[in-house]
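Pasting in a structure now, in structure tokens, and then I'll have a few things to ask.
All protein chains but one are shown at their positions in the complex.
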Amino acid sequence: MKSKKVAVIGASGYSGEELVRLLLNHPHAELVTVTSRQNAGQTLAQVFPKFASHPKSKTLRFVEPNAELIAQQAEVVFLALPHGVAAEFAIPLLNAGATVIDLSADFRLKSPATYLEFYGHEHPAPDLLKKSVYGLPEVYRETIKQSALIASPGCYPTSILLPVIPLLRAGLIQSAGIIADSLSGVSGAGRKADLDYLFCECNESVRPYGVPKHRHLSEIEEQLAFAAGAPVTIQFTPHLIPVNRGILTTLYLNPARPVTDAASAAKLAEQVAAAYHAAYDNEPFVRLLEGKALPDTKNVTGTNCIEIAWRTDPRTGRLIVMSAEDNIVKGASGQAVQSLNLVAGWPETTGLV
Amino acid sequence: MKSKKVAVIGASGYSGEELVRLLLNHPHAELVTVTSRQNAGQTLAQVFPKFASHPKSKTLRFVEPNAELIAQQAEVVFLALPHGVAAEFAIPLLNAGATVIDLSADFRLKSPATYLEFYGHEHPAPDLLKKSVYGLPEVYRETIKQSALIASPGCYPTSILLPVIPLLRAGLIQSAGIIADSLSGVSGAGRKADLDYLFCECNESVRPYGVPKHRHLSEIEEQLAFAAGAPVTIQFTPHLIPVNRGILTTLYLNPARPVTDAASAAKLAEQVAAAYHAAYDNEPFVRLLEGKALPDTKNVTGTNCIEIAWRTDPRTGRLIVMSAEDNIVKGASGQAVQSLNLVAGWPETTGLV
Amino acid sequence: MKSKKVAVIGASGYSGEELVRLLLNHPHAELVTVTSRQNAGQTLAQVFPKFASHPKSKTLRFVEPNAELIAQQAEVVFLALPHGVAAEFAIPLLNAGATVIDLSADFRLKSPATYLEFYGHEHPAPDLLKKSVYGLPEVYRETIKQSALIASPGCYPTSILLPVIPLLRAGLIQSAGIIADSLSGVSGAGRKADLDYLFCECNESVRPYGVPKHRHLSEIEEQLAFAAGAPVTIQFTPHLIPVNRGILTTLYLNPARPVTDAASAAKLAEQVAAAYHAAYDNEPFVRLLEGKALPDTKNVTGTNCIEIAWRTDPRTGRLIVMSAEDNIVKGASGQAVQSLNLVAGWPETTGLV
Partner (left out) sequence: MKSKKVAVIGASGYSGEELVRLLLNHPHAELVTVTSRQNAGQTLAQVFPKFASHPKSKTLRFVEPNAELIAQQAEVVFLALPHGVAAEFAIPLLNAGATVIDLSADFRLKSPATYLEFYGHEHPAPDLLKKSVYGLPEVYRETIKQSALIASPGCYPTSILLPVIPLLRAGLIQSAGIIADSLSGVSGAGRKADLDYLFCECNESVRPYGVPKHRHLSEIEEQLAFAAGAPVTIQFTPHLIPVNRGILTTLYLNPARPVTDAASAAKLAEQVAAAYHAAYDNEPFVRLLEGKALPDTKNVTGTNCIEIAWRTDPRTGRLIVMSAEDNIVKGASGQAVQSLNLVAGWPETTGLV
């Protein structure tokens, strides 16, 4: 299989580090450039001792990010940069002909107005919003294959969209009244020196944050609207929990047709199962839980899989759906590599477990 | 102040151990008896080295539980026993004239029919359900003072009832559509040798369980119905998170009058604040959070306090209320000692922080 | 009992916060001043929601540190400041007649030469080294009572000195060849925004650091030399482990008389037990473990106690001693309050558990 040269811009954060891990072990991707302002000049092995057993770790050195130079070196460039900074790098890279897989939120929205509402300023390159594809392979696989700008989804959105989209599309739930209650590991906050994320502030602690209007709502609602064919407003509450990795989302959904007793609850459960199986039976990274099993982040940590389970409640008439994923893999870097595989024409599971 | 002799039946579990800790340090309670089948014959210091600095720990020995004998030794008896076992001990203790503070679910329901529905068999002593009081001091303070049988609430119910009852009473929320999403530390599962609660099964793991019909729903709904003056059915999803102690509950509530914009959202937030201040400004163990603060279990761990915060969402029209408590203190043993203080006529905060 | 006005300088770190907790709940100490540059102007309740239930938390506001002013307000001043900064504050406070209890390393050494060796610069006030007392109550109780400058010991030194001093004094061990292998919770690193102490860097991680010459060696060796009557050089290896609080120290000691078989091993174990009981039977905060029990940090967390256990090994001829303490309580703030109690003439256990 033909290999491709790839670069990671911003390789010292948690997503960047995980990209490096996945790409070092990828059989066809050739990691040629890693950038980091604070680590420029050091080898991969010096910054990340965990990679020191890989032969390339002793020779590959972090460099200052330089879009023009990188576009000459790499065919596919991953951006693991903060919001706002990513757009600045994407433009010259695209102009120079590189394929960009952006892990930030900069190109995830289609609507410049929504961008303005949630991010507080005009989008710096609204034309690119039209060209970018939302990098959720289970939904946009064919478009991703053709795209030069892939906006890889956020961790919370992935944990919500994959369970909800098939139900909206199948008409099994109302688009109104959706509630997503999410629990995230601390790596979701990034590797930044902030008192709030010190060990002693997170360990033996559980807390909500960003209530009630978290920025990621914008991409979630936009994508749900595409699936529903109408605007969608959801309730979303993120919580910080003391694990390194993992997102567990519990969704409270209103069935399209009333559930009033055990029979209608059982029937809906069957319809939901059918919709999920139709959508995901051929998906290598979506795991539908059967029987009594419920999602558990420890079963997906380190993998690109998302677990989904569902229950109908005849007492309340609601449908409860739960998902678990690794926020840094399926929620970030693994999903981005999944897009790389699509772009490159490799089997979609290459280099991923 | 007159002291009282107290006993703890089932003192080797987490609630029992915490009762022992609180009672050893209580200035007026005299701990005279602790029982545990598996530890009978051993001193407190031998079973719980952490208590070894207390003088009584070297002399007080665990004994086999014997209701008749205990009723002669103690005026107030705490039952920290599994469901079903507690009722067996309560009856002879009450007959012998002891005051019983039961931490199990055995006497928490008023309706024998609800008991049958949720526990799968007839209640063994339905007459006692009429005599027992639900031991939530913020709601039933005066009745607790007069009662010989106090059914101390569960940890999840406490975290839900204290935030919701004032809102139902003030008519600010609908009784329909209440959702409680709760996150509990592992001590809530009790000290029992079960693979599911091994360190390696809980650490780096987050998972829902008991979906959608957890037993504690019965007492939550019954108490909410008393506050609402009508039957209440709620959605409740418990999750297990890797902390020793703490419950964080996020509540999704439907306002009684529609919230449609920023103004109506702000107005509701004020009304909620007023209702909470009216209900809890004199409560020593309820902490209403002001400004930007949100509940965090680490701020209540080891204390009998519950933190409550609220937000209104003009986008969805919902009211979000969040609470944090220590499941073993305010959610179990501390609340039981709070009832002891009421029964004994001591200041309610005696021996509690 | 006569109360005393006290101040905490540097109350926003972990030791400072714990001092505030202990002093707010102390029956005779009156906390009148708390300082913090970054939190100046805010109330205790705003900075530490966990203290919000204490009435004083709503009125006591952090101020900028000002030694002259503080000396007018408080009779006893706790310094919870970084190394070097503490000395600057101590001098004017002492000149103004305040009693200073310093939690930093600034006044712990008697030898200015040792200070120079370990800290890399001349001591700023060598005269004060003569006047200060090393604030280990179990060793210097009577001197502490008379002292205006108390250098409260570090967390690692406390965990080593309390087990070793009685053995050196009793002549049971050689002063040569002592090895102290210590494991510390992350709070020992302080509340500072440093990538190394982020949750994700510490959780699921164990690592040594500061090998082989940690600064705290200086005070440990000086105090052991006083006990041995001769210079002592020890091997000390600290490790960082993923708990909030606690230090577990394992000591490898060479017996003064050879242990060559089961009989001599058993005899030494008895002599060690006798030395410990003679030294500590009346000490409220030293817990000697009997039988099969070994120290466990969870048994001392939140308390001012240190647990000590010992084993002799007939195979190797060595004596193994293990200790456990809460690094922030007995290793810092609790021990400082113990000194306050001595200075003020209150029972030594006042306000401590």
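Here the chain labels run A, B and C in written order, and each chain numbers its own residues starting at 1.
Following the convention adopted for this analysis, contacts are C-beta pairs under 8 Å (C-beta built on N, C-alpha and C of every residue); 3 or more make two chains touch, one makes a residue touch a chain.
Just so it is clear, the structure is predicted and the values come from calculations on it, not from any experiment.
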| item | value |
| --- | --- |
| Contacting the left-out chain in the complete assembly, out of C:32, C:85, C:116 or C:179 | C:179 |
| Among C:64, C:204, C:261 or C:290, residue touching the chain not depicted | C:204 |
| Listed residues B:194, B:270 or B:290, member touching the removed chain | B:194 |
| Selected residue (touches chain absent from view) among A:216, A:287 or A:318 | A:287 |
| Interface residues of subunit C (partner: the chain not displayed) | 179, 181, 183, 201, 203-209, 211-213, 233-235, 237, 239, 241-246, 248, 250, 252, 294-298, 301, 311-313, 315-316, 318, 320, 322, 324 |
| Residue ranges of subunit B at the interface with the undisplayed chain | 14, 185-187, 191-195, 197-204, 242-244 |
| Residues in subunit A touching the chain absent from view | 25, 46, 49-50, 52-53, 204, 284-285, 287, 289, 291, 293, 296, 298-300, 302-303, 305, 307, 353 |
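We adopt the following convention: only the chains that are shown with their structure count from here on.
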| item | value |
| --- | --- |
| Between subunit C and subunit A, distance of the C-alpha-averaged centres to the nearest whole Å | 46 |
| Centre-to-centre distance between subunit B and subunit A (centres being mean Cα positions), rounded to whole Å | 38 |
| Interface hub residues of subunit A, defined as touching at least two other chains | 201, 203-204, 242-244 |
